[in-house]
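The structure that follows is given in the form of structure tokens.
One chain of protein is taken out of this complex; the other chains stay put.
When the chains are written out, they are named A and B in that same order, and each has its own residue count from 1.
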Amino acid sequence: MSAIKPRHQRLVLAGFALAALVAAGLLAAWALRSQASFFYLPADMAAHPSAPDREVRLGGMVERGSLHQLADGVTVRFIVTDGRARIPVRFSGIRPALFVEGSGVVAEGRRAGDGTFMADNLLAKHDEHYVPREMKDMTADQARKTVAATK
Amino acid sequence: MTEVLDPWPFVWAAYALGAGGTLALVGWCWQAMLRAERRRDRLREK
Partner (left out) sequence: MHRFANPARFLRLARPLTPWLLVPGLVIAGAALAWGLFVAPADRLQGDSVRIVYIHVPAAWLGMAGWMAIAAASLAEIVWRHPLASVAARAAAVPGAFYTALCLLSGSLWGRPAWGSWWVWDGRLTSMLVLLFLYLGYLALADAAAREGGGASRVAAIFGLVGAVNIPIIHYSVLWWNSLHQPPSIGLGHSAMAPQFLVPLLAATLGFTLIFAALVLMRMRLLLADAQSEARLRRKAFGGSVPA
């Protein structure tokens, strides 16, 4: 039974080391929260506007009814919102297939002097909801409820 | 202009990597294991 004691000691030591490591990792991750974010929300951008020529990413929802095609046929303007702030965005180019109103988007570009965000590139961001195509005539909220009811 | 992209080539590529890679890994590990166990058994007999 003499083997129990050093083994017990090693378990406690390893446990402490592991707890300290996890704490250090979580602290580092927490400290990084603004640097490690892939994009700014409209509210962040409204509160701390980026310098006009700095490359940044803006992410949020494409506001319903805000997507308009301009006369040149390649430029669109729309509003990105997070429920707290709204930022107008302008983009010329090919839009990803999943870029639609009411869905998530990440726009890469820079803020113009007048507060409009000039995007060079759009990335579609989709949420964690998976709904069969057969339910596509429902609104997202209805589909979500159906999923919740059938699971 | 919205991009028109056929998703199927991407789906097939992912399935080929997933299924083909798994089968290749299983085959390789099985072969290596049998070879090592045969070598051990041969050494034991001598």
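Quick note on the criterion: a contact is a pair of C-beta atoms (placed from the backbone, for glycine too) under 8 Å apart; a residue touches a chain by one contact, two chains touch by 3 or more.
Since the structure is predicted, the reported quantities are computational estimates derived from the model, not experimental observations.
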item: Chains in view touching the one left out; value: A, B
item: Those residues of chain B which, in the complete complex, touch the missing chain; value: 3, 5, 7-8, 10-11, 13-15, 17-19, 21-22, 25-26, 29-30, 32-33, 36-37, 39-40, 43-44
item: Contacts of chain A with the absent chain, listed as residue ranges; value: 7, 10-11, 14, 17-18, 21-22, 24-26, 29-30, 32-33, 36-41, 59, 96-100, 103, 106, 121-136, 143-144, 146-147, 150-151
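Basically, only the chains that are shown with their structure count from here on.
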item: Centroid distance [mean C-alpha coordinates] between chain B and chain A, Å; value: 35
item: Chain A-touching residues of chain B, taken from the complex the two chains share; value: 1-5
item: Partner chain B, residues of chain A touching it in the complex; value: 73-74, 93-97, 99
